[in-house]
Structure formats: structure tokens, C-alpha cells
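Report on one structure; see the data block that follows.
In this view, the complex is presented without one of its protein chains, the others remaining in place.
Chains here go by letter, A, B and C, matching the order in which they are written, and residues are numbered from 1 within each.
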Amino acid sequence: MRADTLAAVEAPTPLPVPGDEYLGTVLVNAAVNARYKHLVVSAPEAARKIRPGQFFNLLCPPLPDEAVFLRRPMSVYQMHPNGGTVEFLYHVTGAGTRALALLAPGDTLDMLGPLGLGFSLDPAWRRIVVLARGVGLATLAPLAQLAQASGVAITAVLSARSKLDLMSQSVFADAGAEVLTVTDEEGTSAVPQVERLLLDLIRAGRADAFFTCGSNRLLKLLQTLGRAHGIGGQVAIEQQMACGLGMCFCCVRQIERNGTVANLRVCRDGPVFGLHEALSW
Amino acid sequence: MRADTLAAVEAPTPLPVPGDEYLGTVLVNAAVNARYKHLVVSAPEAARKIRPGQFFNLLCPPLPDEAVFLRRPMSVYQMHPNGGTVEFLYHVTGAGTRALALLAPGDTLDMLGPLGLGFSLDPAWRRIVVLARGVGLATLAPLAQLAQASGVAITAVLSARSKLDLMSQSVFADAGAEVLTVTDEEGTSAVPQVERLLLDLIRAGRADAFFTCGSNRLLKLLQTLGRAHGIGGQVAIEQQMACGLGMCFCCVRQIERNGTVANLRVCRDGPVFGLHEALSW
Amino acid sequence: MVDLGVRIGSLALRNPIMPGSGTFSEELARVVDLNRLGAYVTKSVTPGFRDGNPTPRVAETPSGMLNSIGLPSKGIDHFLAKTVPFYARYAAPLVVSVSADSPEDFAMMAERVSVPGVAAIEINISCPNIEEGGHAVAMEADATYDVVSRMRVRTDWPLWAKLTPNTGSATASARAAEAAGADAVVVANTILAMAIDLETLAPKLGTGTGGLSGPAVKPVILRMVWQCAQAVRIPIIGSGGIMNATDVVEYLAAGASAVQVGTATFLYPKAMVRIVDGLAAWCTERKIARVTDLIGRALPSAAPARRAREA
Partner (left out) sequence: MVDLGVRIGSLALRNPIMPGSGTFSEELARVVDLNRLGAYVTKSVTPGFRDGNPTPRVAETPSGMLNSIGLPSKGIDHFLAKTVPFYARYAAPLVVSVSADSPEDFAMMAERVSVPGVAAIEINISCPNIEEGGHAVAMEADATYDVVSRMRVRTDWPLWAKLTPNTGSATASARAAEAAGADAVVVANTILAMAIDLETLAPKLGTGTGGLSGPAVKPVILRMVWQCAQAVRIPIIGSGGIMNATDVVEYLAAGASAVQVGTATFLYPKAMVRIVDGLAAWCTERKIARVTDLIGRALPSAAPARRAREA
């Protein structure tokens, strides 16, 4: 199958519900391991609107002697439309996430969203493979909920530096996914190994579509395998943002759609794009 | 007596102890009335150094959506060299004091000080009059401790908008001062009334020296009365500051000393100046 | 009721708040009621298609942000077909920002956008992200005069010249724009600036340098407005670091007749509407009947009146 044909099938469908500015209340903000934190916010109105793969643009609280000026985009990690809560899983890297890490239960969080176009499952996809590494998990986790609701079978390949860094196996397992883990520590996460693992899944007929996020290396691998075996899918892309609403054109990535390459906005035209649309960077 | 003769007598003596940057711990930060707050900080090393009339340059904590960049100067309101605490009394006016108002017990306060030249009592002054209005009280209160320790009798004339705004009567009363109060509300605080009251004190031999702070109107009144009756004294002056240490020359006021008018630094050459040295502004 | 109305030449605005070019688009209609704004200003449109600059296009700085978008544009044809009709359903006047590579193309653009539905033309001769080294037409008075006067002969629509802060002679460019027939000056575009990534030790932006906006620039642009208000008679539209209603009051007092809000909308999509409400509340509290009473109050020429009021 040619890449643009794949693209036509896999392009995510536009979501009509616009984001808004909500003031959530922090319920939990706990360390998952040395570098990741898990944030649970009560924001009932926002929670009702979310589609899997969408994100919020979060206003970070001030740090004692460091300025955090722009909002920071964060995928919804778990959504509870009825419970009224939204969950985030984040990696503490720079000033923004260090500031988020200071939030305590009871604090108010200014969250703009839900934003962007999320994942959508083509009815032809009955068995999908999710390949996630590091914080990419946060973005891909809602797929588990979506797939379960649609009766789609998931194989989740989770990659991390070490066993300790592996998170959220249960999110996928609870949704009935088969979970395979690979780590740098065990020497099982290099591209050739993962490729072999994916080939096995293809051969076993468990890969109607691929889903991934974040890592350029893994995206390239899936694109190559997908092209060779006629498998489409979706990828969630990251880019530095300012507005999150589509106004500023800060957040573009090169996307090949309808035969031409265009700078599309990750916040408004994505963050989910067709697996073969996204030019690796 | 001529103004420059008075000035020679009343000039405050240089203090040798340099300020430093201390991290205090907030013990209390409570509202005194609708507009004033009382801040008690534990900072034992700093507390031991303070002379009455000195101030600290305080680093204000960040506000949620307002920047507080420079430090804010605050007089020491009460000092407890042995107890290890320093107290401030402040008027919530702009961003800096609004930020200070957010401090909670247990919070850390970065305080640079003690700074400046404080009050000094000429041995010839056995009975002094302190005229304080509004937040000027904070600056003048340590005089009560100083005078008591030196066996000097104080009459404190405290002025405020309303009875509710009158603060710290007890600080002076506890130090054995006679306390007279005047308020706008009762119509007793206008210049002519206060002038009559002061004339009574002069006639009663209770005004060897005048002390005041802040209000230009009251300073002028004391200078006029002082000139007429040969009475000196001291005034604590305010001016916007940056460094607080004497480096930037932001904080100058015109001071007449040794026959010439010079721009002196409030932070380093003051904040206490001779009553007749200070040119009203 | 406070009268928030202001005039920019022949154009009456219901209030002095409008978006800055490039910080606003049709998407905002999903979050705020566009009818509440004083005017709409479009992203700068160019004659043909432009892809914009390489990424990263944004970086954060103390109290501000850097951008290097580089004027991506679908070109004037698409703009006239899609963007102009979109705003027809909203109440406020539409200001079209135009950019081009040559004085002749600027003149052609003036003619092209002089169509019903367009209320005024803003001339972006000040973008620091398209020419080599951050150079822009508005850095020189002569070049400013050239572009504005060529556009002037091609259109009767109001022309607003958007100036640059990246010059030692902003007032000279303002005077040149006025002499060439501009109806207003917009003061100003972003300040040429940069940031360096500590991991790679390379510039953070794909293009090296970019334009600084946000609260950090407010004191600089406010000074430019104050200087220009003493140099020209045409109205001034202030733009730089406005986050709330009191920032607008500062700009009006410095001599601006209206303002443009940019970066604030990225942080708070409803910022402009909140500012409109905040400005009305501020005036009400101080018993100021008309927002125009604030214009120019901080200028040296207003000092005697100010002192009289205070006395």
C-alpha cells in the first residue's frame, strides 16, 4: 500500500469540542519513580470533554527564583469523565515540570483544554500494537481505554531504561492488553531487537495498526515496517508550544498529506497524525 | 539655636556592624487591622545585631501572577536580641507587601540586614517626644525600647485615620511612655491641633528632642517648632531602594549638613537623619 | 457607564483593545466572543505562499517569549477568499496586516486588500524574523517613507505603519510614516533577541535570533510610545507586554489611543476580554467617564494640568 493511501485511512478525525480555561483542584501529585510524577486533578467539566490523545496546556505555578512564563502541554494520561478527574504523568525535566512538581493537594491548577485531535480507531483495525517509550506512555495510555471500549485487542510494547522506569503496565494490562516489556538494562530495547519482536507480532496477525509517540527512532522503525507490510497507524508528536490553540504557528512539524509536505500545527492539526504522514525529524 | 548647630548635636552615630543575608523562619504573619500586618521572624544571628531604627531589605515571595523583583525595605518594629526574633509591622500597599502578606508560619524569608544608621539618644535629651502616624509607628517603636534602657522619658503622640487604625499604643505604654492619641475621625489630628498639643508639651518641659518618621507634613511642623524653640531631634526617612547597601544611589534625599545640601543615601547615610538636616520634599 | 470608545483617524472603535498581528486567528472565536473586541488584526499576509522558519520557533525567557515564526502565509488569494469573509459575521472592524519583500510588492498588497470587509491596512515593516540579521524596513526613516508613500498612492483605506523597536531613531521612522501619509503608527513589533540552549550550546531558535515579546518588553515599548507621541500628531497604537487593564492605562497615559495585545492571549485566551472589562472597572472606580481622558496624561505637555489636579 502506498504511503498516501495509508494516510487517507489513518488520518485522525477532527474533534468538534473546543478547549477552555478551567481551574482544577489538585488531588494527588506523587512521585512514580525518581524522575516521573503522577498528577490527579479534579476538573469535572473539563474531564467530560476529553477524547483519548488530547492534551491540556498547563499554567505552571511560580518557582521561588525561576520564571515559568509559557504554559506547558501535557497529554491526558487517564481520564475519568464520570469521576470528574483528569490524570497526567510527567517527566521532571526543566523549570515548567519542576514547578508542576511543587503542586500540593488542594492547590489550584489553571488548565487550558482539552486541546488537539486525539486518536481514532479505524473499524478495520481489530488488533493494534502500541509501542511506547518513557513519557510516551502518558500519551498512549488512553488508547487502552479507547481500544477496550471498541473491542480492539492491544499488544503494548513498553520500553524503558530500566525495570524501575517501566510504568503503567497495569493501565494496559487492566484494559486487557498483552504487555511486553523491553529495557536498556536487559539489552532488549535496541532497534534490531524491537524490530524482531514487531515482526513476530506482524506474523502472528496481531498488528493491524501501529501506534507510537515521541521517539524519532521508534517512529522510523514503525514507518519502515509499516511500509514493508502495508500497516498504517497513528503517531502523537511533540513540539514546543505557546498558545496551544492554533494561533501562533510555533508548534509546526512537517507533515506529508495529500502528496505535499506542509508545516502543520501540532496543537491544532495534531498532536496525533497518521503514522506515515509524519516526517521524522 | 541655628539649624546647623542643632544638626551637629543630633546627627546619628555611625554603626559598625554590617548587614548580611539571612534566611529567617516565619513564626507569625497576622493581620493587625484591615490594612496592616504584623510579621514575626525567627532569625537569631540577625536579631543579635540590630540597633533601633535599622531596617532589613526583604526579598518578597513570588505572587501567582505578579512579579516582585526588587527587595522591599522594612524597619524593625520590635527586636528581641535574646529571643532570636525580629518583628515587622507593615502596610499592605502594592505588590511587594501583598506578597509578604502571603507568608505563612514555617515559610523562609530572605532578609538582608540589619542595614542603615539607627536612632541615637544624646545624653542631654532626658525627655523626648515621638510623633508617629500610620506605619511610621513601625519605625519609631524601637525608640521606646532604647529610651527605656537609657532612662529617658517618652511622650508618644500617635496619629491615625481612625481609632481602629491606632496601633502599638501598648508598645509605648509598656516602655513607660505617656501615650496621647489623635485621629482624623475625631478631628484631633490636623496640623493646628497637633501643634497646640506639642506646644503644651514644650511648655511642660517634656520636649528635649523630637522624633518622627514618614509624613512630610509632620516633619515640617516639628522643624518649625524645633527652630522656634531650639529643639533638635531625629527623623527616619523613606525612599525607594534597590540595593540597600549604599551601592546604587537610588535612594537619595536632600540633606543639609555642614552648610551644604547633598544627596545622601537613605540606606547607608540614614534612614535616620537629624531633624533639621532633612529637607522636606 | 464608562465610554470606552476611541478613534484611530476615521475609524471608531468600541474599545481600545485589539489583538496584535500573528497572535490571533479565527480559532480564538471558539473560546471568546469576538464581538467584545475593539478590532481584529490578522496575521501578516504576504503576496504568495510562505512556509515560515525552521523549528524550534519559540523559546521562553524571563517574563517573555522569543518567536521566530517567519510569516507563514497562504498568500493573498486564499486570504481574500477565506479570512476576510470569516470576520464579516463579527461586529468590529477588520485590520489586515500585510508584509512583502519589496516596496513595489507592498504597494501591490495595499491595492489588493482594499476591499469591502477590510477597515484598515497595517503595514508590517518591522518583523525581525524574515530578513538576514533581523533587519527590517522600519529601522530606517527613508525606507519607511518609501514603503508607506508607495502604498498611500494605491489605496484610500487607512494605513497603519507598524514600527520596530530595533533602532535608535524610532521617532524618525514615526515622522517618516506620518509624512508619507500613514493614518496611525503601531508601536511596536518585537525586540530582536536570542536565547542559548545549555545542553547543545547552540541558539534555542532554529533561526538563531527571534523577536522578544511579553511583559519584559513593556518598559521599552512604553518609552517608545511616549517618545513617538511627542513626535507625531497621528494616533499611536501601543503594543508590547500588555497583560492587564493597568498596562493599558500606562500605554494610554504614554500617549497611545489604542493597544494591541499579543503574548497575553497565549497564556490566557480570554485575556483581551478580561482587559476590556478591567479597563471599564478601573475607570469606574476612579470616576473617569471616557477612556480618551487618559490619553497622553503622562506626556510632558500634560504635566502642568497634572500638577494642578494634584494640588
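Heads up, the rule we're going with is that contacts are C-beta pairs under 8 Å (C-beta built on N, C-alpha and C of every residue); 3 or more make two chains touch, one makes a residue touch a chain.
Nothing here was measured: the structure is a model prediction, and the numbers come from that model.
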### Query
Which of B:37, B:133, B:253 or B:276 sits in contact with the chain that's absent?
B:253
### Query
Which of C:79, C:226 or C:268 sits in contact with the chain that's absent?
C:226
### Task
Among C:1, C:88 or C:201, choose the residue that contacts the chain missing from this document, as touch is defined above.
C:201
## Note on the structure
The one residue from B:70, B:153 or B:199 touching the chain left out of view is B:70
### Query
What is the set of subunit C residues that contact the non-displayed chain in the whole complex?
61-64, 66, 133-134, 139-140, 164, 166-169, 191-196, 198, 200-203, 208-209, 212, 214-220, 222-223, 226-227, 241, 246, 249-250, 253-254, 294, 297-298, 300, 303, 306, 310
### Message
Touching residues of subunit B against the unshown chain: what are they?
### Response
18-21, 59, 67-71, 95, 112, 239-253, 263, 268
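Following the convention adopted for this analysis, only the chains that are shown with their structure count from here on.
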### Task
List the centre-to-centre spacing of subunit A and subunit C in whole Å, with centres computed as mean CA coordinates.
37
### Summary
Chain-centre distance (mean CA atoms) for subunit A and subunit B, in whole Å, is 59
### Task
Would you mind pulling out the distance in Å between where the CA atoms of subunit B average out and where those of subunit C do?
47
### Message
If a residue has to touch 2 or more other chains to count, which residues of subunit C qualify?
### Response
63
